[in-house]
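The following block contains the structure, expressed as structure tokens.
Shown here: the complex without one of its protein chains, the others still in place.
For chain A:
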Amino acid sequence: MAATKRILKEVERLNKDPVPGILAQPIESNIRYFEVYMDGPAQSPYEGGRFKLELFLPEEYPMAPPKVRFLTKMYHPNIDKLGRICLDILKDKWSPALQIRTVLLSIQALLSAPNPDDPLANDVAEQWKTNEKLAIQTATQWTKMYAIPPQ
């Protein structure tokens, strides 16, 4: 299977040349299910926290995008309380030439640059727009409360 070959290669490359601040490993029983740990980017309210995500490669991958969601509770306008992420490349802008690596990098970038104009969590986005300072404060607080402290 071409898709399996691609997944194996991707895993191999992720191990050989890991993305700084991101750890992605398939679980033993299923090569399509990845456990991901992502460090909050510097100069963001998520700095100093390590967030857990799950990533699943559907049958149609790479023609269809991977399914990714945060398992750690997040205070972010584009992430809802179930951890689902609003990101164009995970939806209509997906291209088979994108990879797990690029997807995770995009998510990390989304943490640095929240986009309250295209919200998934409406209440959070509202807060972000009306009182950004307070929103960032809450996000920092949540990072302390829910994220795994860095080793």
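Here, a residue touches a chain if its C-beta (ideal position, glycine included) is under 8 Å from a C-beta of that chain, and two chains touch if they have at least 3 such contacts; residues count from 1.
By our rule, contacts and distances are computed from a predicted model.
Only one chain is not pictured, and the protein name UniProt records for it, out of "U3 small nucleolar RNA-associated protein 22", "RBR-type E3 ubiquitin transferase", "UV-stimulated scaffold protein A C-terminal domain-containing protein" or "Alpha-1,3-glucosyltransferase", is "RBR-type E3 ubiquitin transferase".
Interface note for the absent chain: among A:K9, A:K81, A:K129 or A:K144, the touching residue is A:K9.
In the complete complex, the residue from A:T102, A:N122 or A:Q141 that touches the missing chain is A:T102. Looking at A:P45, A:P62 or A:P77, the residue that reaches the missing chain in the full complex is A:P62. Although one chain is not drawn, its touching partners on chain A can still be listed: residues 2-3, 5-6, 9-10, 62-63, 89, 93, 95-98, 102.
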